[in-house]
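Okay, so here's the structure we're looking at.
Only one protein chain is missing; all other protein chains are in place.
Let's look at chain A:
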Amino acid sequence: MSQIELENLAFAYPEKSFELSVDHQVLSDSMIAIVGQNGAGKSTIFKLLTGLLKAQSGKISVDGVEFSELDPKHRLQKIGITFQNPDDQLFNATVKREVEWSASQVMHDQDAISVKADAVLNKVGLAGKAGENPYDLSLSERKLLTVATVLVVDPEIYLFDEPMMSLDWPSRQMLTTIFHQLADSGHQIITITHDMDWVATEFSKVHVMERGMFKFEGTPRELFGDRELVQRVGLLPPRIMTVAELLGDSRTYLSPEDYQAQNSSY
């Protein structure tokens, strides 16, 4: 599995008071969630990781190689990203063309590209929409299309910025399954999300950001077990913990099923 290393990274936007500052941070689990309030710097990290923004100082290396030294094709094969707003990255006339365009950045055989595009559209449930204009799709379908454009490139590391936003429940379940399949086949998944219930049950590692800095890393159980930290960085625990607390129980639970397992064994 891949490993991303951030060293002495500093970045500031012109005309904004926000500053990002990372002394040393390693991202090396298969299913990583990055959490924090709006404005904590989560999306900025993603833009630095993909080269969309350039840090004022410091370096980012992937598997020991400085990312900025890779050529564009190798960067795409190393790290793929889907943005929070699908409209930031869709521009082709049809759904299938959108996926094929993405594939053509790393592949050249047109027939192979077409076959692969069909396969990933099928995987995200958009096979029936291949001929449609992306802007005739629902928001939820456009989000899934952006996932397809990254799946077709099959990078080693996937960055997803709020992938569940605006998705309905069946699509959420489908995407969770795809994430686990990717992780099981040796890919690294790094996801920005506000969905703490999802973080609690599906991720192996959580990184917390606050005001441009990494403030915590650990398992979901370690994070949500530290109530003082969760409150200080402006997060909420999973729903089940709020519910349990209202019942007078302040232990750490990740899901209703976890509550049941901890409370019905005797």
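As a working rule, a residue touches a chain if its C-beta (ideal position, glycine included) is under 8 Å from a C-beta of that chain, and two chains touch if they have at least 3 such contacts; residues count from 1.
Simple rule for what comes next: contacts and distances are computed from a predicted model.
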{"item": "Protein name (UniProt record) of the chain left out of view, among \"Molybdopterin-dependent oxidoreductase\", \"Energy-coupling factor transporter ATP-binding protein EcfA1\", \"SoxAX cytochrome complex subunit A\" or \"NADH dehydrogenase subunit L\"", "value": "\"Energy-coupling factor transporter ATP-binding protein EcfA1\""}
{"item": "Hidden partner chain, touching residue among A:E66, A:D109 or A:D168", "value": "A:D168"}
{"item": "Option from A:V153, A:M196 or A:L223 whose C-beta touches the chain left out", "value": "A:M196"}
{"item": "Footprint left on chain A by the chain that the document does not show", "value": "37-39, 84-85, 138-141, 162, 165-166, 168-171, 194, 196-197, 234-236, 239-240, 243, 246-247, 255-257, 259-260, 263-264"}
